[in-house]
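A protein chain is absent from this complex, but the other protein chains hold their places.
Up next is chain A:
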Amino acid sequence: MALIFPAVSTLHRDPRLLGYSPYVSTLCIVIGVVWLLLLPLNEYSRQTYISENALLPGQVHTYFGGSEQHVFKAYKREVEVLNTNGTDLVAAKLDEIFKSAGLKVARQKYEYTSSGKRHSGENVYSILHAPRGDATEAVVLVAAWRNMSGELNESGVALVLTLARYFKSTKGQFLCNSRANHCLGWSLWSKDIIFLITADSKAGPQAWVDAYHDAHSPTSVSSLPLKGGVLQGVVVVDYPFSHHFESIHIVYDGINGQLPNLDLFNTAVSIASGQMGIGTVLQQMWKHDDGYRDRLRTMLRGMVNQGLGHASGPHSSFIPYHVDAITLQAVGEGSHDEMALGRTVESLLRSLNNLLEHFHQSFFFYLLVQANRFVSIGTYLPSAMLIVVNFTITAMSLWVQSGRPEAANANLRGHSGQTTKSVKADRVADVTPAQSAAVAERKLFLPLVFVIGAHFLGVVPLYIFNRSSEKVFSPRPISWPRATNMVYQMITIVFFSFTAFNFILPYVSAVILECYFHPTRQEILLIKSFSLLLLGMFLSALATLNFSLAFLIGLSSVPLTFVHPIPRHPKIAAVAGIFMSLLAPTMVLICSSIYWEIPVGNILIEAAFGWDVWGMWTQVVVWCVWWPAWLTGTVLLASSLVKSSNKQRS
C-alpha cells in the first residue's frame, strides 16, 4: 500500500489524466452499447436448460380430451351467453359451475380508484384440495374474464372451468363398475390447485394476490374467505377466440421488470414444443428466423417491457410476491385446438406438482433472445454498468478539476471533452505541475443545494401525473365509459402544459441562478459533478434490479456527460440546448408515444394506474433520477447563454 499511495497521488495531480476522462467515458459508452449488441450472438447467449430436476417437463401422459371437449363446448356457450347478458351474473354463474364440479368456491370483490376512474369487479376462485395433501402448498390456474386488451377470454375461461372439473371429478356423477374403469378423482396431486377467474386482467389478479398475502387495503379489496398454502407457481390461460390457434405466446414480464424463474418458462416451452408440438413465441415476435436481427429485436422488446415495468399480463401481479408466473396466450390461426392447450396446461401443472421446493434453481435475471436461448446476468450486466460508470468517471474528474486553482483552470477553459484543443491545453498545464498540485477550497453549499433541490423537485411532476386527475374527480369517481374521455383529455392537457413548462424551466432556472447566485466556475463544475455522481450511483444500483430501465435511462442521459457551460460560444450552446430539450423525459415520452402510436394520455393513465394499483416504480426513477439529472445539465447549458447575453449587455 505504501508503494501505491504516492503513485496514486501523483496520478491524481497529473492533469493529463483529466484530459483523458472524456475519452474514457466515450470508450465506456461505446463498449457498453457494442456489448449489448453482441449479446444475441451464439458466443454470448446460451441454450436454455432445465435446472430443477424435479420438474420433469413433458414426462407424463396427458389425458385431457375425449368427452371433456363436449363439456368445454358447453361451458364456452355459457361464457358467451353470460357476456351478452351482462356482467352482474358472471360471478354467480361461475360460482355455480365450480360448485357443481365439487369444489369449494369463494368470491372476492374489489374496487380501485385511479386517475378518477373506478376499476371494480368480482373475482371467483375455487380450491381443489390435494387428495392427501395438508394444505401447505398450492399452484394457481388463472383465466381473466377479459384479457389485457379488453377482449372476452371465452375459450380461456371455459378451458379453466373444464380443467377444474376434469381435475376434480367426483360427486358421484358416474357409476363406476367393473366394466368402466373411468372413475376420476386423482390422488396424484400433491399441491392444492386454485382455479381463479378474475374479472379483468389488470386490477383483478392484483387484488386477489394482495388479499392472499394480506397485503391489501381493506377499503378497496375484500379479504379472501378461503385460502391455501404457499403459492408455488401460476399459469394464466389467455385464449380470446373460438378458432384453432397456431402457437403459444408466452408472456413472462412482471411488474417493475421482475421476471419469473427461467425454469418455469423453460418448462412451458419444452412442454408446448417438445411434448405437444405447438410452436412458442415470445415478445410478440410472430415470425422468428433465429437470425441475429430477430434475436436482437426480441431482446430489445424484452428490454423495453422490462424497462417500462408495467404488467404485461394477469401473471405480472404475482411476481413481486416471489410467486413465479407466466401467461400462455393462444395466437394465430392454425391447427391446434383448445384440447391441445388444455393438455399443455395439464402437463405444466403436473410438472409444477412435481416440485419439491420453491423455484430457486434457475435464473431470475435473464434476457431472452429466442424461446430457447437466453443471456444470463453475468453476461449482460457489464453493458449497463459500463454506460453508468461513464457518469461516475466524469463526476470524479470534475471533482478533481474543481479543486484546481482558477489559474490552472484557466488553461483548461473551454475543455468540454469534445475538442482536441482541450487536450493540448492540458499539455500546456503540464509544464507547471507545481501550480496544479495545490487544491483550492471547494464551496459546496450552492452546488449541494441545487442538486438536492432538483432531485426533490422531481416529486412535483410525480405527484401531478399520478394524482391530479384523482384530485379533480375525487368527490365522485366515475365509471368506465364516461371516464375514459374526461380523464384522458384532462391528463393530456396537464401533460402538455407540463411539457411546455419543462421547456422553459431550465432557462428560467438559469437566469435565476446567474442573476441571484452568480455561481463561480468551480461551483458550476461541482453542480455537474454531484448531479452525475448521483446519476451514476442510482443507475448502477438500479442496474442490478432492473437492468433494462437502467440501461435505457443511462443511454438517454449520455449527453449529460458532455454538456458543459460554453459562454464563449452562445450559438453552439443554443443548438446544444435545443438538442437537450429534445432529450427531456417529457419529449422522450412524446416521441415514444408517436413511435408506438399510443396516445400520451393513455400511457400516463396506465402509469398512474401502475402507481396506484401495481406498485410500479418506473415513474419514481424517471422523475426523481432521470429528470433532475437532465434538468441540471440543461440549466448549466442555459446558464452559458445567460452569461454570454449578460456579457454582451455589459
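The working rule: contacts are C-beta pairs under 8 Å (C-beta built on N, C-alpha and C of every residue); 3 or more make two chains touch, one makes a residue touch a chain; residues count from 1.
We adopt the following convention: contacts and distances are computed from a predicted model.
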Undisplayed chain, where the name is taken from the UniProt record, one of "Septum site-determining protein mind -like, chloroplastic", "WD40 repeat", "GPI transamidase component GPI16" or "Signal peptidase complex subunit 3" | "GPI transamidase component GPI16"
Sort through A:35, A:64, A:380 or A:488 and give me the one touching the missing partner chain.
-> A:64
Candidate in contact with the missing chain, chosen from A:46, A:109, A:129 or A:244 | A:129
Omitted-chain contact residue, chosen from A:73, A:109, A:467 or A:521 = A:73
Those residues of chain A that touch the unshown chain are 61, 63-71, 73-75, 77-78, 100, 102, 104, 129, 131-137, 165-166, 170-176, 178, 180-187, 213-215, 227, 229-230, 321-322, 356-358, 360
